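Once you've had a glance at the structure underneath, I'll fire off some questions.
One protein chain omitted, others in place.
Our next item is chain A:
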Amino acid sequence: MAPVAPKSGDAIFASVDRVNAELFTLTYGAIVRQLLTDLEEVEEVNKQLDQMGYNIGVRLVDEFLAKSNVSRCVDFRETAEVIAKVGFKMFLGVTASVSNWDAEGTTCSIILEDNPLVDFVELPDTCQGLYYCNILSGVIRGALEMVSMKTEVTWLRDMLRGDDVFELQVKLLKQVPEEYPYKDDE
């Protein structure tokens, strides 16, 4: 059987069920707000958002692979491009770009200029330490872990903190070799 061609982010986004982004944006805002009330410490909220994102990423990668027909990426560079061009587009409807590669090709930045999570959002002074979009870094970390890549994802720039774009640094820590033959019943 001939391999199925990978689809562009635009094509996938056009074909999936979509909802009004306001619902998504306001729901996320309400979650952050409730977590700030319940956990009190901003640092704890950052951790919780990251954890929630991780859990989502772990599940979302299946949908991503099923709908995108993306085949195995040859290297981490390609992986980063696919996340930015296909992953962001098919879920959030926006495209990100990749830059700032280090010499080894294991660290790069994903740059997001348009981010539906922060529509209507302004951080009050009491939330200065908050990484409002921390769920996104968790999603990337979780999704990559499911395809055998251990990463560290950190925010370098944040528009809610006055920067001109959102910049997520993704650092490949370890590529876990897949074990073969796979065991089916464990």
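Brief remarks on what is shown
Throughout what follows, contacts are C-beta pairs under 8 Å (C-beta built on N, C-alpha and C of every residue); 3 or more make two chains touch, one makes a residue touch a chain; residues count from 1.
One rule holds for everything that comes next: contacts and distances are computed from a predicted model.
One chain of the complex is hidden; its UniProt record names it "Transport protein particle (TRAPP) complex subunit", one of "Clusterin-associated protein 1", "Elongin-C", "Transport protein particle (TRAPP) complex subunit" or "Glutamyl-tRNA(Gln) amidotransferase subunit B, mitochondrial".
Mapped onto chain A, contacts with the missing chain fall at residues 13, 16-24, 26-31, 33-34, 38, 48, 51-52, 55-56, 59-60, 63, 90-93, 116, 119.
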